[in-house]
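Note that one protein chain of the assembly has been removed; the remaining protein chains are unaltered in position.
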Amino acid sequence: MATHGVIHRPKPSPQPSPRGRGREGLDRGVRRLWTAVLLSLLAFGAFAKDAPNAAADPALEARMMRIAQELRCLVCQNQTIADSHADLAVDLREEVRVMLRKGESDEQVRKYMTDRYGDFVLYRPPVKATTWLLWFGPGVLLVGGLLGLILLLRKRTRMSDDRFEPDEADGVEEEVRT
Amino acid sequence: MIPEIGQIALLLALAVALIQGTLPILGAARGRSDWMSIARPAAQTHFLLVAIAFVCLASSFVRNDFSVLYVATNSNSALPLQYRIAGVWGGHEGSLLLWLMMLCGWMLAVSQFSRHLPQPMTARILGVMGLIGAGFLLFMLMTSNPFERLFPVPADGNDLNPLLQDPGMVVHPPMLYMGYVGFSVAFSYAVAALLGGNLDATWARWTRPWTTAAWTFLTIGIMLGSMWAYYVLGWGGWWFWDPVENASFMPWLAGTALIHSLAVTEKRGAFKSWTVLLAIIAFSLSLLGTFLVRSGVLSSVHAFATDPRRGLFILAFLAVVIGGSLALYAWRAPKIGLGSRFELVSRETMLLANNVLFVVAMLSVLLGTLYPLLLDALGMGKISVGPPYFDTVFVPLMVPVVFLMGVGPLARWKKAELPDLAKRLKWAVVAAVIAALTTGWLAGRITAGATLGFLMSFWVVAAVATDVWERVQPAGGVRAGWVGRLALMPRAMVGMLIAHLGVAAFAFGVSMVNTYELERDVKMAVGDTTEVSGYTFLFRDLKNVQGPNYEAMQGLMEVTRNGKPVVVLHPEKRVYRVQKNPMTEAAIDPGFTRDLYVSLGEPVDGGAWIVRVYVKPFVDWIWGGCLLMALGGALAASDRRYRVKQKQGSPATVASGAQA
Partner (left out) sequence: MNMKSLRFIIPLGVFALLVFFLWRGLRLDPHEVPSPLIGKPAPSFALTRLDDANATLRRDDMLGKVWLLNVWASWCGACREEHPLLVEFSKTKAVPIIGLNYKDQRSDGLGWLNRFGNPYDASIFDQNGRVGIDFGVYGVPETFVIDKQGIIRMKHIGPLTPDVIDKRLMPMLRKLNA
């Protein structure tokens, strides 16, 4: 896939990040992080506080994640935007949060995504003429299969004995239960 | 030098495989015993040569021979030894060699354990396997040579993908391939039977242990893959219906149908042509999976990076092998006999209903996996088909399967009575309903989905208990006590019961974790605590650690419950030095009744980290269930019945012969 650029861009400089360029960058990033931790330890040291929720509004966050679980991350190799760390996924999750805060419905959020990226972005394919085979196929196959089996078995019971082979199994092996 | 030896070994193996694939089969057609007798020694030589090649590649990895392109792409001198060895199958070319190695392993086993088969049968079976081997060797030598050299020799290699540097990598592919490739034996038996025209109940008896063994390995392989995803990917999921996962699941579904269909064919000699078709389909799905994973046709995290040219070769190979066997089927199957009769209501019918359900399930997974490709190829746009589709379609199909799982073993062969079955199972139904509702109530809330899941699970347990109960009752003439009667149960039957209990455990684990899992995403600075489900998590420390080929931030999480220490967990955020992708190493405390799962997210300002804490009830029962299924399979495959030459009317067969 050489044609399209990769979305993994380095984070802007001030934020400490283990993802640096080369070993030096890595050590620098990790050292900064360690310093920050030590400093915060000094600052907050004695207070073992009950950790706050990562999200400002857990209920909204949960709703966002539920929607995000069914949206595809377009720059990933088959992942949802809920699970992906890619920048586009992070951006889209934020977009969903913004929309939910504005009071939009799940359906409106999905329409926002498909307006921009097409049906490809939905992991639950919409039911339309092009997907009838997909959604109804299994049911049709099941009914057809079971019906076919029953018809076939009934046909067998109506056949004359000479069409069949002698039962070699009976008489040789016995069930413990008769 | 060593890579060259490996290269030559592969070339020689191709020559031997071509001989193995042609002479014995022609010999069987013409009745030439001398040609047919080539089959075994050819298979053994084939195995030896491929083994030599495999050892040469492994040795190149261990010795860090970066003049071999494949080693340079997939290894590194800082890579720990076990991953250097696992690196052999870390990429496309090497995994093909693993595939071939497994094929040769099964081939050797067949050549050793086929003394009781008539010579033409053995010749044909080994011949077909030889042809498959030849195809893979040709593919490797023409497009995917693992021994290709690289000049100038780089100082060090690219390193194995960090996601693969894990114990899971050491066991998952070998087990998976043992299973996939193992279905080639059933396939070869089927093609041999079609070629020879001798398709009867005995054929089914010969084929069954091989099929069950392959199925067992595939179950373990898929289980390992799922476990690995769970603890490596950091988000606690264990199945995504990813195309590559589906590529391994479809043969499993077909294989499950096959082992049940073989039961009917062995017992009644009936539905032979259907069983043969299933055997062809199961292995065809394995081959299809090989294509899907390597051709670039589908998008997946698991897909090997490869080019459409290789895809074309595999497709051609598929067309020849599968197309050829299906053409042979179309030609020969109409002549196959009907076997003997059985009633509309009978164990045979229930087994066949099982088949319909599993085949429909398999076709549904196939449909969902290939549908995006289908629409795109027809120019009708691009869609995605993901877990919401598969969950919606697959789960309802499994409900009747599980129901039948309870009833089937209690139904009589040839003719069963529904009122009789209902009477015998009524307590099982009552027990299952009560247990399901009680479990939901104990867990904190009763939901429809969870109750259905528990119902399925307890139904199987209750039905198995009923079955065992009936078998230990005094029966006419058999005077032993109940322990003695238990010991009399044939291994195959015990295997079946354990495998079915495995399904029950699986269903229980899935229902529990999907309904009652608890998750908390919190911002934790060192010293902070959070509480989930009665467990207190204290973020005690965070430090920088050095791994053999990575650097990591490692958290120290102390977990207590009611003040008593439970476990100390070390979640990590690793960065591998060569490939530089950040990896989340979740810290998991596995337990019989729950997993505690902690993973580090991203660092935030102020030195705190986003931490995800999960309590997952009974999640290990998912894989415990798979393990039980595999154990059941192993027991069933090793039943003495398959190794004792069957004599007509011999009393010795009574004890071991009671049909599972």
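Order of writing sets the chain letters: A and B. Residues in each chain are counted from 1.
Everything that follows uses one rule, which is that a contact is a pair of C-beta atoms (placed from the backbone, for glycine too) under 8 Å apart; a residue touches a chain by one contact, two chains touch by 3 or more.
Just so you know, these numbers come straight off a predicted model, no measurement behind them.
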For a quick check of understanding: of B:Tyr83, B:Trp252 or B:Phe291, which residue touches the chain that isn't displayed? B:Phe291
Touch with the missing chain holds, among B:Ala78, B:Ala109, B:Val171 or B:Ala333, for B:Ala333
Among B:Gly323, B:Gly449, B:Pro474 or B:Gly606, residue touching the chain not depicted: B:Gly323
Could you pull out which residues of chain B are in touch with the chain that's been left out? 273, 277, 280-281, 284, 291, 295-299, 308, 311-312, 315, 318-319, 322-323, 326-327, 329-330, 333-334, 370, 372-374, 376-377, 381-382
In the full complex, chain A touches the hidden chain through residues 1-7, 9-10, 12, 74-75, 87-88, 91-92, 95, 114-118, 120-121
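Just so we're on the same page, only the chains that are shown with their structure count from here on.
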Taking each chain's centre as the mean position of its Cα atoms, how many Å separate chain A from chain B? 22
Interface residues, chain A side, partner chain B - complex: 15-19, 23, 26-27, 30, 33-34, 36-41, 44-45, 47-55, 58, 61, 69-70, 72, 76-80, 83, 85, 118-126, 130-131, 133-135, 137-138, 141-142, 145-146, 148-150, 153-154, 156-157, 159, 161, 163-178
Chain B contacts chain A in the complex at 201, 233, 235, 237, 240, 242-243, 266-269, 299-301, 303, 337-341, 343-344, 349, 352-353, 356-357, 359-360, 363-364, 367-368, 371, 375, 380-389, 393, 397, 412-414, 470-471, 475-476, 478, 485, 488-489, 520-531, 538-539, 542-544, 551, 553, 573, 575, 577, 580, 582, 601, 603, 605-608, 610-611, 646, 648-650, 653-654, 657-659
